[in-house]
Structure formats: C-alpha cells, structure tokens
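In this view, the complex is presented without one of its protein chains, the others remaining in place.
Our next item is chain A:
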Amino acid sequence: MLVPGMIFLILFKYTPMYGILIAFQEFNIFDGISGSPWVGLEQFQKLMVSDEFGRVFRNTLLISFYKIVILFPIPILLALFLNEVAKMWFKRLVQTIVYLPHFLSWVIIAGLFVNILSPSGGLINEMIVALGGKPISFLIDNNYFRSVLVLTAGWKEVGWNAIIFIAAIAGIEQDQYEAAALDGAGRIKQMIHITLPGIAPTIVLMFLLRIGHLLEAGTEQVLTLYNPVVYETGDVIGTYVYRVGLGKLDYSFSTAVGLFNSVVGFLLIVSGNWLSKKLLNRSIW
C-alpha cells in the first residue's frame, strides 16, 4: 500500500533535494548535475555580497514582521468577541463571511484589490477624495506597497486564523465563569482573567508556529500584486528566486538563495518546536 506514496515521496520530494547540489556548481542545463563544474561556495559568497539579495532579505523580514505585529492579535480579538455574542445566527453569519476569503486564490484577491485600490475610481480612493485628500496609487508606490501586502493578507486570513482560538475558548470549563460571576467579576474581567489565560498556551503555540514561517513573507501574494516599480520594497526571497532562476536562467545562484531560505526556515521551525516542547510540553508534530 505504501508503494505509490513512496514513489511520490522519493520522486517529487527527495529528488529535488538532490537537485540542491546545483547551488554548489556552475550549473549548465545541457551537462546536468553530473557534468557541470563544481565551484564550492562561490554562489553563496556572491549572495552574501549582493546588494540585491540584501534588499530582498530585508524586505522579507520587514514584511513578515509587520504581518506578525499587526495581524497576529486580530484573530484572538475576533475569537474573544465572537465568544461574547449570544445570538447564534449572528455569530454563524459573521463566521461564514469572514472565513470565505481564505478559500479564494491570491489571483482573485489581487483582482478585487486592484479594483478597490485603483487611483481612478477605486472605492478607497473615492473615499480619500471625498474626505478632501488626493488619490493614491497604492500598488505602484513604494511608500504604500508593504501596507497593501499587510492589508490584503489580513483581509484573506484573519477570519480563518480565528478558528483555532474559537476552538480553544470552547475548551475552557464553564464552572470557572460561574465561580467568577459569583465573585462579582463582570464580563470584561472574565474575558481578561479567565478566557485569555485559558487560551494562552494556544496563543504561544500559534505564535511560535508563525515565527517558524518568518521567511515566508507570501510569495504567491507578492507575485500577484507587485510590478517592477515596487521591487524596492516588495521583492521577497520567494519572488527573487523565481525571477533570477526562471527569468534570468541563473539556476545555480537562484538555487543557492533557495537553499539559504530552506535552511534558515528549517532551523526556525525546529527551534520553535523545541521551545514549545519546553514551555508548553506540547510539540507541533
């Protein structure tokens, strides 16, 4: 029974790992891995001194950092708020609506936001103009592009990310609330002293998971939204690998960038898991 699964695993997961070797070569597609000359760490030296890579690495960290700081707390708040809603139909309705964008592709979301943010008649700019401002070309302005990335990522995933906290809240024992109510704690006090501590382990776990994916600043998202004008602030490791590798056909250098990305990402995930085992006695896998 394992045969098809193993063939898949070896062919499509482990063979590409063997392909990483070309990061240590001056790879030529006609000679293949066995025929291309070895150059040791030359590609990595090139990477370390490249201004472009420095910029890309900085963008990746900044975008990811903004997304964590701004977007991590919102799903927790959303879950807390939904928990306070007594009317079931209202709760269901809100949940149904806010989960939906998670299931749309980044291309569709780019299509929606290209319209909304358009300087000529986009909804947001109409509002800005109505309030007496000047229209802003959000998608081709380096001052705003990162904000657009954070905004659209939030729009897509905030609702979905709340699910896990909603489930954690559901797991809190009810008699704690009853005891607190007897002691005269109001709803806000209950929220702060019972619900929040109750879901704290989940919050920490999700936070560590999120840190583990620090270098994934949203390749697909950036690919659908950016253009050469905002490479300055929007180019991230994933899009850079794609651009250099398949655009300029510099396979070896691009694989070196990709390998750097994979190794750092792997270390982040493993240390996140180690921390969560240590702090919470729970591991991610």
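The definition used in the following text is that a residue touches a chain if its C-beta (ideal position, glycine included) is under 8 Å from a C-beta of that chain, and two chains touch if they have at least 3 such contacts; residues count from 1.
In this section, contacts and distances are computed from a predicted model.
*Asks:* Please identify the absent chain by the protein name in its UniProt record; candidates are "Short-chain dehydrogenase", "Lipid-transfer protein", "Carbohydrate ABC transporter permease" or "Glycine cleavage system H protein".
*Replies:* "Carbohydrate ABC transporter permease"
*Asks:* For the chain that's not shown, point to the residue among A:107, A:179, A:200 or A:279 touching it.
*Replies:* Selected residue, touching the omitted chain: A:107.
*Asks:* Looking at the whole complex, which of A:44, A:99, A:144 or A:207 touches the chain that is not displayed?
*Replies:* A:99
*Asks:* What chain A residues would touch the chain not displayed?
*Replies:* Per the touch rule, chain A residues meeting the hidden chain are 1-2, 4-6, 8-9, 11-20, 22, 29, 78, 81-82, 84-85, 90, 93-94, 96-101, 103-108, 110-116, 118, 120-123, 126, 155, 158-159, 163-164, 167-168, 181, 186-188, 202, 219-220, 223-224, 227, 238, 241-242, 245-246, 251, 254-255, 258-259, 261-262, 265-266, 269-270, 282, 285.
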